[in-house]
Structure formats: C-alpha cells, structure tokens
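Excluded from the complex is one protein chain; the other protein chains are retained at their positions.
And now, subunit A:
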C-alpha cells in the first residue's frame, strides 16, 4: 500500500458542532469551512402518489447556500449533541458537501483523515469509518483525536488541552501522546455564555433599548437612525408566517454569535465595574438598523467562563467554569502528572478567541496553582480556530504516515474492530 505519498494527496475532514472544515493534507488551513447546522424542508408526497415508504422526502440545504438562505418552511438542525454526533442521518450529505461539492475531489481516490473529540464513543467512530468506506469508497481512513492533535500542534507530547468549542468546553489531559480518559472533563459553558448574551441583549437597560435580534433575511428595508434611537425598518411580512421556529432560533443565535465575536470580551484581572469602565466602549449595529455603544456590559457574558457569581441565582447545576474544569481534570490525574500538565496548558478552539480569555485564564490558574502554570495560546487566529485540522493536515501529509492508514482491504477483511486497534 502506498497511500499518503506524494502522488496521492490525503484529505482532512474536521466536523465540529459549529463548522465543518475540509481540505488537503499539507495545506496550512482548510479550503472549505461551512456551517455544520443544515436546513431541511419536508415535502409531503403529491396527491395520488402512493408508496410503501412512509417517511416523507426531505431536502437538505448545506453549506454557504444552506441555512443562511431563507426558504419557506425550512427547519434548521444540527447533528451534534454535547460535542458528539448524535444524528448520523445528515452526515453523508455533509461529508459529500465537504469533499465532493466544496473540494471537488473524488473521495474514492484519496485517503481521508477524520477528527474526533476525546470522549467519542467506539460506536460513533466505527460508524464514521463505515460511512467513508462504504458510501464514499475511500481507499484509506484514519480517525485522530482532536486533543492529541492540538497538543502535538503545540509541540507537546504531554499537555493539558483546554478546548473551547461552540457548545462545549473541555479539558483534556494528554500524556505522551495519549488522552487520559479519566481526566477528561467538559461542560456546556459556551452555551451558557451564549444564552446569557442573548438574554442581556434583548433586555432594555437604562442606557439602551431591548434589542430585537431580527435577522437581515426578515428585514425588507431600514432607515438610518441616530444612535440609541428606536430602529425604523420594514419587516418582511410575506416571510413571517412561513418562517419556522427552528430557523428563527438559529438566525437569532447567529446574530448573538456575531455580536459576541465583534464586541464581547473578558476582563484580564476579574470583574470590576471600575476596570470595565476604563475600556473603550464599542459601537455595534444590528440588522434592524438599531445601533448603540456597548460599555461595561460587553464584558459580562465572558465572565461566565470564569465565575457564575453575577448570575441572578447561584445554581449548582450550572456548567462548570474553566478553572473548575481544570481543577477537576487535575484531581482525576495522578499527583505526579499535575506539575507537567500545569506547565503545558494549550488553549485552543474558536471560543477561546473571546478577547482577553487567554490572559484571564492564565491569571486565574496562577492564582489557584502558583507560578508553575504556563499557558500556551497559539499565536494566530487560524491556528486557534483550526488547531486540530492543521495537526491532522501535517500528520496525514507525512510519507511515513502511510503505515497507519486503515486501507479499504483491511476494512473489508477485519471490519469495524480494526478502527479501535489502529487509531489509538
């Protein structure tokens, strides 16, 4: 077998909750990046049509012309729950969009390296192998752990990887190139941040109105207005009654995400109103045309990564904060591993790009664990957003990696069991 050599370029596929990333092994960044959330419409069979098939035909809309294009009665869904694929039905269509439509490749001609989260189940990874071998006829396959890829991409065999994704924040102890499963901790912290930001924006404050997060797809015209003045816009009445709840939720969530990435931040030294007031306020305009300037409140949602104290009621079921996640992960590792892990913390994931996160996490951890803490946060945004993809890209581009691929012949011969044996 001679896969992964210079002649046959491998493909790297990293399907996350927020985005799916695909590209050629050896490249510095993925060529295709699109939303993993997808739109679908259900078409009842035309009258007179009969058939044994009870399920109604469904049309999927994926990628750049997917959920972001408004369609009558289109619903939006996402195959992930808690960072794991919980619904495999749309996965073949997502893979096909990534490899065939976006990259314009024939997957039957390229080995494909796929990523998986540290807490993936054996059944899930085997299903992924099955889809690629059986439905896409890939000649070779490998599934690599995102925790290990992120640690390696930072040059570390041993590291404590803090990965903040779209819905899940996780802390993964990696020791000598393997994830220590008993130390893996995670929580839905980013979802709480998102919910908090959504709530905060829609509620009025003494200095601004409550914000209508109506997406631009439902705005027909808007007039320029003064800062803080009520927006003056015409909604697309023709669309309102054909808009589904799931699409509206998805579209509003996108507005919140945009606001978070453009305006929100976290204070490096912990919350203090005085300190927040010294930071420059940021202007922001919403699709309705309403625009305002965000002062200290733009630092409130980010506090959730570090403490819950400012939330109305303290609730023990709230997702664990980053410092608590780190603490729990370390407590589940052997004591002599704690120092090497603390001095090799790797911060990654799109959620870690929230302004100030690296500095604050560093400060909080030094306060709890002392000066041995050393945090490594990948220099540029691309590396932080696509750390796992880039790691996979480098690995799969190595000529020597061909020994590790599971070939189609091996899959035929050994079946599912080979995935667990080969991809450790």
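By our rule, contacts are C-beta pairs under 8 Å (C-beta built on N, C-alpha and C of every residue); 3 or more make two chains touch, one makes a residue touch a chain; residues count from 1.
The working rule: contacts and distances are computed from a predicted model.
Peer 1: Any idea which of "General vesicular transport factor p115", "Cofilin", "RBR-type E3 ubiquitin transferase" or "Ribosomal RNA-processing protein 15" UniProt assigns to the chain that's been left out?
Peer 2: "Cofilin"
Peer 1: Thinking of the whole complex, not just what is shown, which of A:262, A:370, A:399 or A:415 touches the missing chain?
Peer 2: A:399
Peer 1: Using the document's definition of touch, tell me which of A:19, A:344, A:362 or A:407 contacts the absent chain.
Peer 2: Only one listed residue reaches the unshown chain, and that is A:344.
Peer 1: Can you tell me which of A:92, A:177, A:270 or A:295 touches the chain that was removed from the display?
Peer 2: A:177
Peer 1: Could you tell me which of A:9, A:158 or A:246 touches the chain that is not displayed?
Peer 2: Answer from the full complex: A:158 touches the omitted chain.
Peer 1: Given the full complex, what residues of subunit A touch the hidden partner chain?
Peer 2: 144-145, 148-149, 151-158, 176-178, 340, 343-344, 374, 376, 383, 390-391, 394-395, 398-404, 423-424
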